[in-house]
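Note that one protein chain of the assembly has been removed; the remaining protein chains are unaltered in position.
And now, subunit A:
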């Protein structure tokens, strides 16, 4: 008996990713920023001063650097909860070493190396022991935060001349100035954006975030990529800690508490999908700007408690996560 299959033709699959949709979240963030900025300029005298925008960068340079690292991690579909604690630990170690008379030229690389090493450790744990990133980095968070207090339960001041000079340096351009930290942060952003768009490693990050199983079967080194993103996030946290120590001129275990959540919020508001595989570094920069703008507006308003910052961040997060759901659902 020959059996003739009479399967009827399948309908064409609807387009799942029209080009515009890909840029929708970033565009939404950009629109939000314009609205908020417009609102500020209309309502508050002096808000239109360019220095106000530069101040947002000055006050958030360390957050921007940390959020860059977080972007790599979230693009692979992971999460890094340890960043705030690693930032705090870095300020602590920097302050301690400087207090003990170590030269700045040694302290700087040690701080960065420490951050990268912690990140590497968590990456290895996540890859080789198949620990959930949430759990592995939660452990890293407790470890780093705890180590801060093992060093000292009080704040350690920094009076190293190099540190103080960098902290107080103002780079004047026209009538406005930025700090060295802002410069460092922008360089980090540019390097990271280049890496994500133009290197094989960067594209592997997107592939792993899109579908790790496929990436593995396509012959990509999923494990290496995963370990690398946590190392990068650790390195960025170390650098963020150094920048924060410039900003604060002290090391303290309570520094940067909750910063991991700010960094995640900035990345998500910047349009990067928490499930990975989609997002841009530009979005993260915009996300940090949104957080900074909220703070600035509330300062200008004057009669609102600073907790309103959190309330607005919460609201925006809701809106953006719903927006992401809408975008991803339409893909199916």
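One rule holds in what follows: a residue touches a chain if its C-beta (ideal position, glycine included) is under 8 Å from a C-beta of that chain, and two chains touch if they have at least 3 such contacts; residues count from 1.
We adopt the following convention: contacts and distances are computed from a predicted model.
Visitor: Hey, which one's the missing chain according to UniProt: "Dihydroorotase", "Glycine/D-amino acid oxidase-like deaminating enzyme", "Lipid-transfer protein" or "Sugar ABC transporter ATP-binding protein"?
Guide: Per the UniProt record, the undisplayed chain of the complex is "Sugar ABC transporter ATP-binding protein".
Visitor: Return the single residue from A:164, A:217, A:254 or A:315 that touches the missing chain.
Guide: A:217
Visitor: Considering the complete complex, identify which of A:55, A:181, A:278 or A:324 is in touch with the unshown chain.
Guide: Considering the complete complex, A:278 is the one touching the chain left out.
Visitor: Which of A:25, A:209 or A:253 touches the chain that is not shown?
Guide: A:209
Visitor: Which parts of subunit A face the unshown chain closely enough to count as touching?
Guide: These residues of subunit A touch the chain that is not shown: 1-13, 15-19, 22, 198-200, 203-204, 206-207, 209-211, 213-221, 277-278, 331.
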